[in-house]
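Take this structure, written in structure tokens, and hold onto it; I'll ask about it next.
Removed from the display is one protein chain of the complex; every other protein chain stays in position.
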Amino acid sequence: MILKKRKLVTIVIEASLAHRLEEDVIDCGAKGFTSSIAHGAGPRNQRVSDIEGGNVRIETVVSEEVLEKILEKLKTDYFPLYALSCWVSDVEVVRDERY
Amino acid sequence: MILKKRKLVTIVIEASLAHRLEEDVIDCGAKGFTSSIAHGAGPRNQRVSDIEGGNVRIETVVSEEVLEKILEKLKTDYFPLYALSCWVSDVEVVRDERY
Partner (left out) sequence: MILKKRKLVTIVIEASLAHRLEEDVIDCGAKGFTSSIAHGAGPRNQRVSDIEGGNVRIETVVSEEVLEKILEKLKTDYFPLYALSCWVSDVEVVRDERY
């Protein structure tokens, strides 16, 4: 089956910021996202989520162009202020019109 | 450590269909799966999950051969009818007899 290349962006952020980030991801051009509740510890060795209501793990499958926009948004509006984590991987999709 | 190449298939589907899809994934030859509760929005800009009881995010690590069978199953029995998302990525595993 022919698959098309896309980028999977995974962002882990405190729950209170998740809805705003989901909207920003859509505004950057993502056609959808998937979010799950998570907890964790980051480089500052704080289990912030245990105190403040958990983290949310947001995934979105996007084009290279939308990836760049999301990373720019994170760089300007999130990274300087919040302890979110973000990683990007190569994925393939069957129905490319969805992403 | 020597790692073996496999394919990670991630499928996000409405919760009411998750159990059926998990069974189909096993029938295609997957030796296991991992499922988590999720919510999200898709290309139709509907938060279906908020209304109908959420989505489930199903992951399975499989061989190329089993991947093809799963994608065929999705193509014939799911994609025409349901708003699921699916993406595939390359992963490596330590204990290849498990996948």
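For clarity, chains are labelled A and B in written order, and residue numbers in each chain start from 1.
By our rule, a contact is a pair of C-beta atoms (placed from the backbone, for glycine too) under 8 Å apart; a residue touches a chain by one contact, two chains touch by 3 or more.
This one's a predicted model, so the numbers in the text were calculated from it and none came from an experiment.
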Residues of subunit B in contact with the chain not shown: 1, 3, 6, 8, 22, 26, 31-37, 61, 89-95, 97-99
Subunit A residues touching the omitted chain (full complex): 12, 36-43, 55, 57, 68, 71-72, 74-75, 79, 85-90
